[in-house]
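Excluded from the complex is one protein chain; the other protein chains are retained at their positions.
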């Protein structure tokens, strides 16, 4: 049994991890921290019979864990991860702190300097289907952002095949759990129920950096227009992706590119021709569903990609990363 | 044109009043206050084109108004109302401060002493269908609570007719706007969406006092078991009322009692035999819908009553009270 | 009082019209038809106290009405409208049958021949803000589609000013009432709640024709990529519009173009800089809200436009058209 700790277990991603680990056949939780709720049980905070007692991070026996999940806000996470690494414990960081390989890009988008640039060099971006080999041996995995997972997995086969043009529009829609459990008027039931809210549109959302980093490996000068929208559901992201491909490609060609990339992937559900991804394809699963729709003008396509933002978009992918890091069956605890 | 002011215009009931007054043919808003948002416009706080500029209560020209609506928390309201009355302006108070005629009952339920007991003596409980005559001449109207309006209007005809037994169970379900716009975890979208939450059950909710006061006029030793539940809708209250009536009454007798009480009431929708009240009967209207269902054991009945908690349960009834106070058509601005 | 009839009063748009007319100060309903529910009252079909008795179209006294609203499916509507016009009664058609001035375009998108091409020549497209002058004298007004109203009003000022490039992406999201009251699995609560569904994407949705017709007047070879999505709300459309404008335009220039077009429009809410349109801006109103967001690359913009699909997107605009046709205040019954 792999022994795990969770730092910051009371937000939505931390709680989701506790639930995933409770069902995992080869991993278990040995401690969980919360600064604001230390001393309480999870059952005091969530409608759950989980009696795990929360402790402060300073009191956490780091070295009792084989791996630690960090579910902290960005900037706060990098110091905490450094302590775990100093103690020799492997780390999976769900914050943004180790996702962007270039610390200057990090500083530009997150408006704070990166204080662990050496550690950053050792971090592996944990987009499992893209980086599987590097993740296996990693000591520190940066778990990808929720929106970028849908966009990057939706487009990466096309990028890698050299078929993807640089101008990409990602019109993404997310459930409200993506905004976290923190109280703010925009997450108040009455404000978002029967409503739909575009936010941070116009090259303003930090997740663009992860899309540029991954897709930019294969698409020089990639330019991403990313428009997130909040929709009145608890969970799920749907990205409607408007892309330009090599105009000579038929639908069969495009589908073959996806098939080659993903045919052995347990968590990618490539939809049949004529179907589009919906939230229901993936909510409560660790899957990404992908639909391919041609437009009448040659070279113009719509890719639809959906995921559960708390699973494949966060805690599910974190467990998938754990499985890869420790040589377990990749799907363990995730079906 | 009746000139009105609103004290506390940025919560849900205050904002609802601004919208109702904008459509009212014989009343208009002359000023609106907010301590926390003074200087801002309503359009800064709500997705609305309403450019009304908010001021502080201390800066409000009280006497420019013919009547002032108070949308303040309980305890805070009584002093503010006293200032308006001292200035000679009529008042409609949407808080609980002037609803309970006995200040000791107020103190018991609201855990704060009543500081305006003289004023309290002059207050009229603004349940329009029950107190219409007294409201017409009132200088101070206490607008009823949302839950009590559904329960009291649902049962008052039976009580007045001497047919209602003392043991009443009110299983009530309310939309989330009833909890106000204040941030709290229980109103967070993810916490209440796809959920349903009983709260303050077991003789704990303050609104019981208004039900005991009104129904107790005709039913000695009335004993109300009141169970509020939060449901994932924005607006609306449905009360499922389990009552014991004189066992000799047929359904026709019971329906006649309602008909006599309500047949000329513009805002009471007595449903045909076999139908039950739903939220949809009343949401976005100032109506109360009432359904009558017999049980097989003689004398056992279920009354279903629904209303929009922000309209008939708060701001709509407040405008209805304004209409009565100023001799306008009772339905003005409310159809 | 303008006397009106409604043909097909039991769907969502027909019912909405009955409710709007009940509140209209200068128009009233004199009869309403339903083939499937003739003999019943509206209160038998909706949770409403409206006791209007429904009749069959063949029994409708057409000439008693000054104007008839037609809320029928496309293809069925054109014959019914012809009967009204033969009887000399003015008509407002909410179907698609008279929207497209070219009958061949109609036939291509709706897969049925147009049988009333003479009548079609006299029809005026009832997009009030664009065609106000022609509507005033019209005998037959074709009420616009719900999606096209949001897209066309969102972009028309830019098109008319010669600033709009031909490649337009409209990523639109609609509440479920837009799919009508007909039973189908895709409208079943469990299937759409907590879900989001793209449908008819890839140059497949018929409403594209209305966008091409209106925007194409000023933008030769306009090419619209239109992606409708079903979201779990009752009412409302949000269109996120990705457009290319003359690269020399500043945000101030663009806002000036909108202001010139719309500054006296009672139902257009142009949002301040930095704001985006949400459903809440317009649901339960006859308004369209428009937000303008620049992208970093010169000439690239996002326009957000929202409306209530049953009001400005259907029955509200139909009443606005009635007001224009009969010389009433344009906002009568709509505030």
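Chains here go by letter, A, B and C, matching the order in which they are written, and residues are numbered from 1 within each.
We adopt the following convention: contacts are C-beta pairs under 8 Å (C-beta built on N, C-alpha and C of every residue); 3 or more make two chains touch, one makes a residue touch a chain.
This structure is a prediction, so every number in the text was calculated from the model and none was measured.
Checked against the full complex, the one of A:77, A:116, A:143 or A:278 touching the unshown chain is A:278. Residue in contact with the omitted chain (choice from B:24, B:85, B:173 or B:269): B:173.
Looking at C:20, C:176, C:224 or C:270, the residue that reaches the missing chain in the full complex is C:176.
Screening B:198, B:247, B:272 or B:298 against the full complex identifies B:198 as the residue touching the chain left out. By the touch rule set out above, chain B reaches the unshown chain at residues 169, 171, 173, 191, 194-199, 201-203, 223, 225, 227, 229, 231-236, 238, 240, 242, 276-280, 283, 291, 293-297, 300, 302, 304. Residue positions on chain A in contact with the hidden chain: 22-23, 47-49, 194, 269, 278, 280-281, 284, 287, 289, 335, in rising order.
On the side of chain C, touch with the chain left out of the figure occurs at residues 12, 175-177, 181, 183-185, 187-194, 232-234.
Going forward, only the chains that are shown with their structure count from here on.
Chain C has the Cα centre that lies closest to the mean of all protein Cα atoms in view. Taking each chain's centre as the average of its CA atoms, chain A and chain C sit 39 Å apart.
Chain C has its Cα centroid 37 Å from the Cα centroid of chain B.
Centre to centre, using the average C-alpha position, chain A and chain B are separated by 46 Å. Across the assembly, chain C contributes residues 194, 278, 280 that each touch 2 or more other chains.
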